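Read through the structure below, which is laid out as structure tokens, and then see the notes.
As you look at this complex, bear in mind that one protein chain is not there, while each of the others sits in place.
Labels run A and B following the written order; every chain starts at residue 1.
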Amino acid sequence: MEPILRAQGLTKRFGTLWANKEIDIEIFAGEIHAIAGENGAGKSTLMKMLYGVYRPTSGTIMVDGTVMERWDAALAREKGIGMVFQDLRLVPAFTVLENVFLSLRQAGWKIDRQQLRQQILKRAAEYRLSVDPDVEVWKLDLGQRQHVEILKILLDDQTRIMIFDEPTSVLAPHEIASFLDMLSAFRQKGYGIFLITHKINEILAVADRITVLRQGEKVREFVKGEDFGEMDIVKAMIGEAEVRFDLERPLPEACSRSGALGVELRGVSVKDDHDRVILRDVNVTIEPGEILGIAGISGNGQKELAEVLYGARRSCGGSLFAGGEDITNASIARRIQLGMRVVTEDPVRDNVIPTFSILENMALVGLEMQCRRGDVDWNAMEEQLAGHREIEDLGVPAPERIAGTLSGGNLQRMAFARAVISHPRFLIASYPSRGLDVATVNAVHQTLFRLKRMGVTIVLISEDLSELFSMADRLLVLAGHTASGPYPVETCEQNEIGKIMLQGDTGYE
Amino acid sequence: MNKERSAYQDFLLRALICCCAPLLLFAVLLLSQGKSPIAAYRTILTAIFGSAYGFGEVVVRATYLILTGLAASVPARVGLANAGGEGQMAMAALGTAVAGSTILASLPGWIGIPLMLLCGMLCGAAYAGVGVFCKLKLGMNEILTTILMNYIATYLISSLLFGILRDPKGWNYPQTVEVAPQLRLKSFFGTRMNAGIFIAVGASLLIWLFINRTRIGFTIRTIGGNQTAAVYAGIPVKRYQTGMFLLAGALAGLAGAIMVIGVEGRMRIGAGETMGFMGFLAAGMVGSHPLLLILSAFLIGGLTVAGNGMEINTGLPAATMQILIMLVLLTIMAVGGGKKK
Partner (left out) sequence: MSELTTILICMISAGTPIIYALTGDLIGQRAGIISLSVEGSMLCGACVGFMLASSTGSLLLAVLGAAAAGGAIGSMQAFLSISRKSNMMTTGFILIFFAQGLTTFFGRGQLGTSLGKSFSLAIPGLSKLPILGPVLFSQDILTYFSYLLPVAAWWALTRTRLGLLICSVGERPEVTEAYGYHPKRLQYGAVILAGVLAGIGGAHMSVIYAMSWANNMINGRGIIASSLVILCSWKPQRAYMAAYLFGLAQALQIFFQIHEVPVSMYVTLMMPYLFTLIALAVISTSKKPSMPEKLKIVT
């Protein structure tokens, strides 16, 4: 049998980084081909090349046995390749129907609402997708949006291959089972399916073939029926045992708690940017000097919680207390005075002035202001900066570099270092290790522990459960519009936390 | 090294295009109407440099343009746009003229002149206050509101000058009563040039120092660089924005006051027209840099004066010169701002 799509020697290079190197891959009608690998293994890059979004640096792509001279997204669509992206491709202000219409080129220049609505409802019923064609997309939750994305591909009659990019990351556990059933139904209909994922149990449940990528290279291919087990796949994915830096949790008696600031949330509710309540009635006491981990799939209110704590967003109910003081309506300036600091999830957007030098940026709630004749004394500030060891530990760029010319990783390190040297008493760190290399991640973790020893309360927001379990004292889990916990780390299992994380909307509206 | 040099050459090339392209296009325009571009350019030069009076006019215009340009530049530093310099200047001129002929009329010059200037600044700031209120409290687009307020100011002033504020001894001409003579600034060299230019240049120096060499200026630059980051740094952004917008109104008001006490001696209909708009554009031309603004103000001021000369000499309307000014601005935008950084 001829594969629908076959690629040979696919290579993609971004500057000096080999995102993909010499990868051979193929897909037949009626099979589920899982692409497994850790974050950054090159799964998405590979799929984007097959879908025509990225132009391969080298390699050939064949459709039905014919080598494609030209390959782009439009041609890929024409040849029947559809992709459900991780960042869903929908216009939030449009209704489901309008979004579907835009994606279907063959639907003509004029919308036939009646007919399209019929089509949508028919397909939705066929695969048990819950979709109301006339509701605006921004009102839908992520799982429903995914259904819209899938509908777009199903309604295109040319579609033969479906690419799913981490589809289950937006789903709750009970949705995952029915999602996998749906994939099997697609297989039965004869679609070829690429499933990008790093979740082994999903792979084992549905995949007919598994390609494992590691650091941009194809390391192994498993075919269903061969003799392999869960551990074989895991080994292929993570390779040799990782170099672990020893992280020693500071002993309680080694920590000074006198300077730390405790914060209490009483019945706090928060709205997101769309004016919908995203967290309801959060009650938690953040003890002075603890590291409170915030677990949960991102988009469940982490950003909003951090903003409410820091005062960048008003809560829509409840009250906050810091060290006994009611700070519900206190300004950010007052919170800074109290010793609260934040590194947001996107420090380049929220914490950095692109036109300023690193030194000038470090002066914003970082270095102590030293003034001379009405102006900031930059020489003294530079000396002060040189006196902090974190600058070197965390690899902050030279003080005279202009922030706008530096990479996101550099700026992320700078924003973190700035919060650390600013004598914090309460630090909110959102995803402080995201996208950083192993050595720097280690430095970040060491620094957090040092802060803890010095008597700083830390709220650590992360998606990485192993990071949370090795750093935090207690975990608060955000899921389904509420916060559960906090659970002490010593007495709970990763699986339990994972289960709560993936819980759907229980008891919400 | 090589790269730097090519960036430098690139800059020169852009600057050259900005200088030549508008002149060429304008020449084509003139030729299409059967006018000689060479004669026109000669007219421009003689209008500006041909006589002390002409050059004095350029200085007078530049005075207004520097101040209204500052009125646009200062809010730009905190992420706001003030397109209302026109209305702020006009309202201030009216206020100053009225004050100068009534409550301040009997004061001696040494105290009266500063009070006149202060009066203008207060009027300008008050009028700008409406705009910044609409922006920060009501979330309205400040460019649209300030432009609308310019029209409102124009008609309001017209109705007053034709109505209750008309000078009863002014031959029915729509203008206010003249301000007391000791409140006027002296003119130099038989032109209309006056001390106002020193005030304007001084203001732009002070603003530059304020923004670049003070601690508050650092805060202001922070807000201009990234408002979200400024909020996260605990800076009361809205309070600074309000302050800077009012300062802008005061600067435009200063232009109005200088116009009354330095040149006109009273408020008359049409006085200082388009100076607010042109100041906004002069600021846009140099990316709101307070010192470079002096240059662009002189350039635009010179060209508007030349427009009048052109009307007399070639019979073309003065607005023709507006085409040349806008061609310069459009070229600068099209080649990516030769002066940006």
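By our rule, a contact is a pair of C-beta atoms (placed from the backbone, for glycine too) under 8 Å apart; a residue touches a chain by one contact, two chains touch by 3 or more.
This one's a predicted model, so the numbers in the text were calculated from it and none came from an experiment.
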Touching the hidden chain, out of A:20, A:44 or A:103, is A:103
Out of A:17, A:67 or A:93, only one touches the absent chain, namely A:93
Options B:52, B:144 or B:206, residue touching the unrepresented chain: B:144
With the missing chain put back, one of B:36, B:158 or B:172 would touch it. Which one? B:158
Using the touch rule from the top, list residues of chain A that touch the missing partner. 73-74, 77, 85, 89-94, 98, 101-103, 105, 107-111, 275
Kindly note down the residues of chain B that lie in touch with the hidden chain. 29, 33, 81, 83, 134, 138-141, 143-145, 147-149, 151-152, 155-156, 158-159, 162-163, 277, 280-281, 284, 316-317, 319-327, 329-330, 333-334, 336-337
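The criterion applied here is as follows: only the chains that are shown with their structure count from here on.
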Enumerate the contact residues on chain B facing chain A in the complex. 213-215, 217-218, 221-222, 225-226, 228-229, 231-236
Using the touch rule from the top, collect the residues of chain A that touch chain B in their complex. 310, 312, 331-333, 335-336, 342, 344, 349-356, 360, 363-365, 369, 371, 374-376
